[in-house]
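Only one protein chain is missing from this complex, and each of the others stays in its spot.
Chain lettering (A, B and C) follows the sequence in which the chains are written, and residue indices restart at 1 in each chain.
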Amino acid sequence: MDVLLNDDEELLRDQARAFLIKESPTALVREVEAGSKDYDAALWKKAAELGWLGITFPELYGGTPAPFSDLGLLFEEMGRGMAPIPIHPTLVAALTINEIGSAQQKESLLPAVIGGYKMLSWAWFEHGGDIDLASVQLAAKVEGDCLRLSGNKLFVDGFQQADQCLVVCRSQSGSTGNEGITLVLVDTDSEGLSHSRLPTLAGDIQDELCFDDVAVPLGNVIGQLHEGGEAAVAMFERAVILNCAMMVGASHKAIEMTFEYAKEREAFGQPIGSFQAIQHMCANMVTWVDGATLLTHEALWKLSQGLPASKEISTAKAFCNERCPAALREGNQIHAGIAQIKEYDLQLWYRRVAAWSMRMGTSIQHRRIVAREIDIVPK
Amino acid sequence: MDVLLNDDEELLRDQARAFLIKESPTALVREVEAGSKDYDAALWKKAAELGWLGITFPELYGGTPAPFSDLGLLFEEMGRGMAPIPIHPTLVAALTINEIGSAQQKESLLPAVIGGYKMLSWAWFEHGGDIDLASVQLAAKVEGDCLRLSGNKLFVDGFQQADQCLVVCRSQSGSTGNEGITLVLVDTDSEGLSHSRLPTLAGDIQDELCFDDVAVPLGNVIGQLHEGGEAAVAMFERAVILNCAMMVGASHKAIEMTFEYAKEREAFGQPIGSFQAIQHMCANMVTWVDGATLLTHEALWKLSQGLPASKEISTAKAFCNERCPAALREGNQIHAGIAQIKEYDLQLWYRRVAAWSMRMGTSIQHRRIVAREIDIVPK
Amino acid sequence: MDFGYSEDNERFRQQIKDFLKANVSREFRAEVREMQGKGMGPLAKELILKIGEKGWIGMSWPEEYGGRNADRIDQYIFEEELVRARVPLNIGNFIEQAPAIMSAGSEAQKKYFIPRLVRGEVTFALGYTEPSGGTDLASLKTRAVEDGDEFVINGQKTFTSGAESASHIYLMARTDPDSPKHDGISIFLVPIDTPGITIRPLWTLAGGRTNEVFFDEVRIPKTAILGEKNQGWYIGSKALNLGRAGAMRYYTYVSLFEETLYFARSNPLGQQLMADEIARDKMAELYCEAQVARLFTLRSLSMIRRGINPPYEISSEKVWGPEFLVKSTEVVSQILGPYHQLWEGSELAPHRGSFPKRYVSAMVSTFGHGSTQVMRDAIARRGLGLPRGAV
Partner (left out) sequence: MDFGYSEDNERFRQQIKDFLKANVSREFRAEVREMQGKGMGPLAKELILKIGEKGWIGMSWPEEYGGRNADRIDQYIFEEELVRARVPLNIGNFIEQAPAIMSAGSEAQKKYFIPRLVRGEVTFALGYTEPSGGTDLASLKTRAVEDGDEFVINGQKTFTSGAESASHIYLMARTDPDSPKHDGISIFLVPIDTPGITIRPLWTLAGGRTNEVFFDEVRIPKTAILGEKNQGWYIGSKALNLGRAGAMRYYTYVSLFEETLYFARSNPLGQQLMADEIARDKMAELYCEAQVARLFTLRSLSMIRRGINPPYEISSEKVWGPEFLVKSTEVVSQILGPYHQLWEGSELAPHRGSFPKRYVSAMVSTFGHGSTQVMRDAIARRGLGLPRGAV
C-alpha cells in the first residue's frame, strides 16, 4: 500500500511530460485543431519510436510488458500535452485484440500497430448515447463466410485516420443485453460503409458511421462469434479509465496555470491570489483534481492487477465528469476575461476537459453502475 | 406586480413579531421542549384573542376574511418565534373543514377552533413516508351509519393536544391514486384508536396512530364520501407551504443572529465578519434564504388568488428543504464551537429548520411533482 | 405581495407578441444565425429602429427624453417577450448608460442621446475594462489630458463587446493621475469613428466577438465629458448598478435552461433522455433555481418602482443568475452526454449545436460586469453591514 507513484512511474511520467512539452506545443495543437490535418504524423512516428504504442503489449509483438497503470500515466501526459494523435482509439481497439484475438490476428495486427504503421478505431455507441450494452443494436447477420452489418454507430473516435475499426454489433437478432454480441474488425474503406464527421467542442475527430449491408469476412471476428459481450464491456471500461486519465492530466495543467496566474495578476493593489476568496477557490480546485487523480489511479491499479474494476472505473468517471470541469470553471473565473478568448491557451485545456466529461458515459450513467456495484438496487 | 410586502402585510408581520418576541421567549420554548407541557396554553389563548386562529376564515364563524398569504406571513413569524402552540395542525385541518365541510359542520367546529377552544390535528402519512395520495392505505369501511377505520398513520402532528383529528383514508378498497379517498373527523379518544409518541429532532409532538376497527359516525365525514382525494391533496399542499413559511421565518432569524455574531466575534485580531471567506458565506446565506422566501411568497400568493399552485408549492418546498438547512449550517460554521452547545440559543432554530426540512415531502419527492408540472415526464 | 400582472400589463404583452410575430421573419432569423459573432446585420438594425419607433426602448424613462413614463413592469414584459421569442437584440445592454446620462448629463447631452438611444440610433460600447484590470476599474490607466477645448486620449480598453457595431463608446479614463484611485476618473461619450481609435477583434470560444480598442492621441471636445470632471467613478458605478436590473439579464441566465426545457418536451431525443427519472430530477432542480433568478429580478424591479435603491438585492441577482447559468450548462451536459459536445454543422447536433456554445460562453456571466466574488463582497458589506478586513 503506497498510493504515490514509485520511482519508475515518476520517471515514465517525467519523460513523457518533457517529450510532449517539446513535441506537442500549443502551436501544433492549434494547427491540428484548425483542420489542416487530422493528426500530427511526425508526433505519431516519434511516439511509436519511444515504444508508447506498445506499453502493456507482449514483447513478441514488439511491445513492452508493463502494468496497465503505466499506460494510464502515459495517457495523463497525453491529456496534459493534448497530443494531437489518435492514440486513444488505436490502443482501445488494440488492447481488445490483444486480449481476445487469435494468435494469428495478433501477429498480423499488433506489430503494425505498435510500430506505428496501423491506426485503429472502435465503434460502440449508438443513438441515445447509452453506455449499456443493451443499447448496441447494429445488426450483424452471418451469411456464408461473411458477417453483413447494417445500422449506425455514433461518436466514433479517430475513424478517419484509422485503417480498421473494431465494431461492436449484435449478431443474434432478438438477443438482449450482453448476449449475442460480436466484435468484428472492419476495414474503414469497406463497401457500404459511409461516415460523416461530427464537429465537436474539443475539435477532435469523431464520426457517425452508416453500415449499409457491409460484408466483413468471418475471419475478422475478434474473439468468439456471439460471445463478445464481456470483451465489449472490458473495452468500454478501458476506454473510460483512459479518458479519465486524460481529463486528470489536462486538469492538473490547467489548475497549475491558474495558480501561477493568481500569483502574478494584480488587482486592487495586490496579487489576486492573496484574496481569501481566490485562495479558497484554488484550495477547492486542487482538492477536486487530486481526488479525481486518486480515484483514477486506484482503478488503473485494479486493472493492472487483473482485478474486477467496474466499480472503481465508474466511480472515477462519475467524479471526474463533475469535478474536473468544475475545477477548470473556477480556473476560468480566476482568469476572468482572457479565459473566454481563443488566443489565450487556457481554453485549449478547458474545451478538452469539458468535451471529455461529456463522452463515454455521463455522471448519471456511471453512478447507475456504481449503485449496482455497491448493491443498493433492490432485487 | 410588486413582490414586496405591502403596508398591511408589513404591519401584520411587525405586530406578530413583536408579540412573539415578548410572549414566546426562548425560555418558554425550552420549557415546552423539555416536556413539562405539550404546548403553552396561555400563548394559545392569546393567539386566539388576537384573532390569529381565524385569519382567512369567514366572519360568520368569528374569522377574519383575509388572503391566505396573510396566514403565510403569520406562520413565518411562528417559525421565527418558534411559538410552542399547535397552530399548524389545527389550522391545516380547519382550513379543509372550511373548504369542504357542510354548513352544519362548519358552524359546530369553526367557531370553537377560531375561539381557541378546540384543537385539531390531521393524519395523512403512512409507512414509507410517501407524499403521493396512492400511499394512503388506511382502510375505511362503511357499515351502517358508521365508517370503520383500520390501519396506521404516521408523523401525526399535534395529536396529543387535539380534540379531533382529520384522517385521510381509503374508503373504497382496491381504488388507486386519488380515487376512493375519504376525509373523516375522528375523536382522538375514540375506542380502538391508540397512539404512541414519536420523539423527534425538533422536540415537537408527533404520534403514530393505530386504528383498530375504529367506528366513526358517517356524519363526521368532511366533504363527500369517496370523493375526498382532491381535498386531501389541497390539505397537504397548504400544510406544505405553511411549513415552508415556518422554515423561512426561522431561517431569517438564525442568519440574522449569525451576521450580528460575525460583526462582534473577533479572531486573528479582527471581527470574523471581515474575512472574505466569512463574508461570502454570509452573502450565500442571505441569497438562499431570500430565494426561499420569494418562492414561498409566490406560492402563497397563488393560493390567495385561488389559482392552481402545486408547481409553486413543490418548487418552494424542494428549495427550502435544501437551502434553509444549508444556510443554517453555514451559520453554525461561523459560530463554530458554541453552535453545538445546547445552552446557546442558535440550535433551537437550527434543529427546527432541519426537522421541518425532513417533513411533508423530501426535496426528491417535491421535485418529482415539479417534473410532472413542467411537463417533462414522457407520456 | 402581488405576483400577478395587471390586465393592462397583459394587454401590452399581447401587443409585443403581435409585433414580434409580424416583424420577426425567417430571413431575420437566418441573418442572426449567419451574422453570429460578426455584429449586427441590416435586418437586425431595421428591427431595432422599428422597435425604437414604437417607443419601446427606454419606455420607462421620462417623456422629455423620448420615453413614455411607462411602467417598469411593462418594460420587463417587453424584454421578456423579446428574449422568449429568441430575438437576440441586446437592447438592455446598449441602453444601460441612459440612466447615467439622464442623471449626470448636460441638457444638450440628454437632448441628443436619450431620444436617439430610445429610437435605437445610438448604441454604446462599454469602455471600462483595461488589460491590466478587470473588476478593479479604479486602477485604470487610459489617460485623458486637457488641451485647450479638447481632451486628448491615450490608452487601451479590452473586452469591449459590441464596439464593432456601436456608434459610441462610453469611455472611462483617468483625468487626474494624482488623485486617489477612485477620484481622478471621468466618463466620456466618444463617437466610435473619432480618428485615432482602432478596434481589434478578440474571438471568443463560442465563435462570438469582443474587441480591444486602442486610443492613440484621440481628440474629443470638452463637451463630450459626462457630468463633472473626476466624478466618473461615481457616475459609472451608479449606471452599472442600475444596469443590472431587468428581464434582459435574467433571461440571459435562464435561457439555456428554458431552451433545454423546450428540447426535453418537444425533441424526440430530449424525450428519450427524459425517460430517465434522474435526469428529470436534475431538470426539476434547475427549474426551482431558475425561479429564484426570476423572482430576484422581480424583487429588484419592485424596489426600484417604489423608489428604493436596492442595497444588495441587485448583487444577489448577479451572484445567483450567473452561477445558475454555469451550473445549468454543466448539469445539462451530463444529461445530454455526447450529444452535448456536438458543434454546429451536424444534423445530429441538438439545437443546431448551440449547447456547447452556451456551455463555453456561460462563464462570461460570472465575471462580466463585476465578478461574483466582488458581488458577494458587496452583499456582505453593503447589504449586511459586515466590516472591511484589516488584514
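We adopt the following convention: a residue touches a chain if its C-beta (ideal position, glycine included) is under 8 Å from a C-beta of that chain, and two chains touch if they have at least 3 such contacts.
This one's a predicted model, so the numbers in the text were calculated from it and none came from an experiment.
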Where does the absent chain make contact, in terms of the chains shown? A, B, C
Missing-chain contact among A:K106, A:K302, A:H335 or A:R351 belongs to A:K302
Pick from B:A18, B:A41 or B:I341: which residue touches the chain that isn't shown? B:I341
With the missing chain put back, which residues of subunit A would touch it? List them for me. 1-6, 9, 69, 259, 262-263, 268-271, 273-276, 278-280, 282-284, 286-287, 290-291, 294-295, 297-298, 300-302, 305, 315, 318-319, 364, 367-368, 370-371, 374-378
For the chain that got dropped from the picture, name the residues of subunit B it touches. 125, 128-129, 154-155, 196-202, 208, 266-269, 275, 277-278, 321-322, 325-326, 329, 332-333, 336-337, 339-343, 347, 350-351, 354-355, 357-365, 367-368
Listed in rising order, the subunit C residues that touch the chain left out are 277-278, 281, 389, 391
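The definition used in the following text is that only the chains that are shown with their structure count from here on.
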How far is the middle of subunit A from the middle of subunit C, if each middle is the mean of its Cα atoms, in Å? 39
Could you put a whole-Å number on the gap between the CA centroids of subunit A and subunit B? 52
Counting only residues that touch at least 2 other chains, which ones in subunit A make the list? 275, 277
Touching two or more other chains, which residues of subunit C qualify? 272, 373, 376-377
